[in-house]
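Only one protein chain is missing; all other protein chains are in place.
Let's look at chain A:
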């Protein structure tokens, strides 16, 4: 126990001396937190620029354009004389979509000859494309309905009858726990902890590797009385505590200050964030044990960590990937963290639904035990090669 404390003190000294530790444990994670939450503070992108090519230019078509402009996500910024110029504007990145109203639209509408208007949208930004498409759907449905509504009112139908005729079936949509489709709630809760876990993984290998690099592995083992478990634990415990604090600060910021939904409550938040730190460190130690070279283990953790953002499967779901990749996703600690978050914290489901992922996180946390002998050997024998 005294040995453990001794090594922890030694480690604290190192952390104080080398600014990179505090930078990557405190400063950069804080910047990442502020970055994502302030970037997406709108919740949903609003007033995205769209264009109009109105070759008909009647009061009816202008009403449609006005309605489109009035929608929350679309903002009509420009009128173009032709479709090809509007297309150029999309290529230049000035607008994301445009509404094309051909000549004679109003005339045909009044003569019940079913005119066609076109809505061109770009999916190169999938978020923008999907949201603008939804706006357009609403606007054109309303425009069509307005015509029918006027006819029926003239024929003397009641409002209720008109609505029942125009829309025989309605949808009662429940966007469970994220009723306003906030992308901030959806993405920040995934990206920020994943970024902190990325720092955990890289810094763990950095910390262990530094011993080899500075050639103090032997001295460390002597202090630990030849026990590699004490040596590793002593080196990493200060970081464990600090990272748990950071994870809890992130949770407090998201769920407490920004008020993101957390059906599962406080216990889950505490348990998951502690587990996340331990799993990240466990993964880092295991990789270091597997290949006790500072450069190699850091590279592997970096690559694994960056790939995690895709393999989490929060944006493009894992079940839509090829089967081997879906299986491979199990090897990413961040994915299990996110699954537990979305099942237990976000949706408030019971432990029965997520125990397998919690168990996997525990396995990651305990993985170093498999490699403890290799780590011992590394500290005692390996020399740093450039």
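The criterion applied here is as follows: a contact is a pair of C-beta atoms (placed from the backbone, for glycine too) under 8 Å apart; a residue touches a chain by one contact, two chains touch by 3 or more; residues count from 1.
We adopt the following convention: contacts and distances are computed from a predicted model.
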The complex's invisible chain, by UniProt name, from "Metallophosphoesterase", "TrkH family potassium uptake protein", "Diguanylate cyclase" or "ABC transporter permease": "ABC transporter permease"
Selected residue (touches chain absent from view) among A:80, A:96, A:243 or A:268: A:96
Residue touching the undisplayed chain, where the options are A:12, A:241, A:266 or A:306: A:306
Residue among A:16, A:66 or A:88 touching the omitted chain: A:88
Hidden partner chain, residues of chain A it touches: 20, 23-24, 28, 32, 35-36, 38-42, 45-49, 87-88, 90-93, 96, 109, 112-130, 133, 136-137, 140-141, 143-144, 147-148, 160-161, 163-178, 181, 183, 186-187, 191, 195, 198-199, 202-203, 206, 209-210, 213, 294-296, 298-299, 301-303, 305-307, 309-311, 314-317, 320-322, 325, 342-343, 346-347, 349-350, 353, 386
